[in-house]
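Every protein chain except one is present and positioned as in the full complex.
In this document, chain identifiers A and B correspond to the written order of the chains, with residue numbering beginning at 1 in each.
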Amino acid sequence: MTTSHKPDRRDFLKTGAVVAGAAIAPGILFYGIAQGRAPEEGASSLVRWGMLIDTSKCANGCSACVNACNHENGLSGKTGPQDSQWIRKLNIKHLQTGIEHNLPMLCQHCANPPCVDVCPTGASMKRADGIVLVDRHICIGCRYCMMACPYKARSFVHEPLSDQNPDVPRGKGCVEACTFCVQRVDRDEQPACVEACNADGHQAMLFGDLRNPESAIAKAMKAYASVEVRGDLGLNTGVRYQGI
Amino acid sequence: MTDVTCFTADCKKSKLFWGLLALGGLVMLSTLSAYFYIEHHGHIVTGMNNQIVWGLPHVFAVFLIVAASGVLNVASIGSVFGKKIYKTRSPLSGLLALTILAGGLAVLVLDLGRSDRIIVAMTHYNFKSIFALNMIFYIGFFAIVGVYLLTLMDRKLKPWSHPVGFLAFLWRLALTTATGSVFGFLVARAGYNSALYAPMFIIYSFAYGLACFLVVQTAMYKWSNIQIDENILGRIKNLLAVFVAASLYFTAVLHLTNMYFAKQWDFERFILVEGDTYPMIFWLGQVIIGGIVPLLMIFSPGAAKSPARILLASLLVIVGGHAQMYVTIVGVQAFPLAIFPGYAETSSFFDGVVHPYSPSTLEVMLALGGMATTFLLTTVAVRILKFLPIDRLDQKH
Partner (left out) sequence: MARFAYWLKLAALLGVAVTFAAIPLRQATADAKLPGLENRKGDKCVEDVDIIRRNHPDLLKHHRIETLRHGIRTTKYSLKGCVECHASAKTGSVASAKDDFCVTCHAYAGVQLDCWDCHASKPKTKPVQATEQQASPTMNPVQTGGANQ
């Protein structure tokens, strides 16, 4: 990066990708080699990103997904009532049988998201490929989406922030939530939580395209029973759980 | 306005006026300093958090917004239903509708995370959002009531006061329906998610609005040394009693419905019996202070001859209204969201536990700004309108 990097050569294929080598961010490198969609192509409704979480593989006390999320998205990792948590480990215990499950709870990326319905300005939005995002440019910080979300998936930024990850802009006065690591998905990578879970050997989280019958997630969902959380609400969530 | 506006230059009460203005200005100053402090440091300095996302400012703001549409009822009864004693009160009623709404909206706006983006809120509309529809209703309300005030005060436009008054009446019903729906449309929360919120908020608005009107009217009569006619007071107080009783009725129906649904039992037990301070605020604040006691006072012998008693009853209705809003807004959020019904939940994000809320002083300062705004606008408007001679209005139109 320290070599002369002329503005007109921001076309990465032209610059010396080889010279820049390991120093250049791998995401940028990816544009050159990825088989996925081209940068100018945009998200497509032919794809719907989803996640299948196997609660039986989710280890009690493990917080690899949470840590990875905090690191990737620049969250402090603090867990006070006013701190942001995009993903959290939830322990649930059946009131009658006492059976316990561990699972990560995050934005469920609903097909019919209540947060998008209630947002007065349209800042809460769903991308063509099903990823639910907050457009911070027009978020006024009214927090109505937080009232509407059945999963408590959203957080409000209560204090000024600095030194954000350049890929993940976030700041005071706006509402935020899990983005499925959209900056990674757009360069054909997995969300940070999924990657961390796999790296730890749990393989409890599976991410992929629900619309593609050949994808691992679509096959798994065909093979095993899975549920939507608060399925009674009919939100058609993008995150599904098996083992509950 | 003639019967209520004489607390001004003619009456030699300028000192009082400036005193009032200074008082309101001081409160407003504290509100603005709280606002800039929160704006600078973020909401971390408030008691609100990721569990209780709407707090004290919203309690006060929603009360004012609901009361604003209700206070217009006095004018509606005069213009739409042709009752004479209400007709003379129409201008004050219309004015209060505008100033109270302005107060409520001011607090809502000052509490936004990005209040600097108010232009964004006015230029980007998601029409599926009941919040966005509310904004349109608010703007329309200002416009329609403004025109309505003109028709009341200009002799040439007077014939229009009936149809415009009728439009204002319909508009305010729609507005309160939308305000109630802000809560009624929240499918996720046990305490909301009921169509009853729309009509219930309309009834609440009748009661709160009339109570606010009576308080302002009493104050102005007092300052202007005017005695109110017993018959008039008697009729208005009976109307207030009907509204307060109807409010209690709707509240009862809401909770009875919930008690019939097994899935709502936990919530009802929380809000009515066990949950923190909320049952106390509900029973003591909303039901007893805001409902039963005012009813008893209104129907006590000789109440029609005692403006003081009616004033106190109205004040209690207003206090009860704030208790109701506190239970409706904060109480419902305090109840843990059942993400997995039938399971006990624990997490680092306070799942499965009752969420505590203690408002900071800043929130109190911010919340009081609504009343201060209303107070200042009303006081100034009442004084200035007195200065506008009718013939000058005639020349304009």
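Some notes on this structure:
By definition in this document, contacts are C-beta pairs under 8 Å (C-beta built on N, C-alpha and C of every residue); 3 or more make two chains touch, one makes a residue touch a chain.
This structure is a prediction, so every number in the text was calculated from the model and none was measured.
Across A:M105, A:M147 or A:V182, the residue that sits in touch with the chain not pictured is A:V182. Residue-wise, the contact with the chain that is not shown comes from A:A218, picked out of A:C142, A:A218 or A:L235. Across the interface with the omitted chain, chain A contributes residues 1, 4-10, 12, 22-23, 25-27, 29-30, 35-36, 39-43, 71, 125, 127-129, 133, 135-137, 160-161, 163-167, 169-174, 182, 185-190, 194-195, 198-199, 203, 206-209, 212, 214-218.
As a working rule, only the chains that are shown with their structure count from here on.
Inter-chain spacing, taken between the CA centroids of chain A and chain B, is 40 Å.
Here chain B touches chain A in the complex through residues 41-44, 49-51, 53-54, 112-115, 117-118, 120-121, 124-126, 128-132, 134-135, 182, 185-189, 333, 337, 339-351, 355, going by the rule given at the top.
Interface of chain A with chain B (complex): residues 79-85, 88-96, 101, 105, 114, 116-123, 138-144, 146-152, 154-160, 172-175, 229-230, 233, 244.
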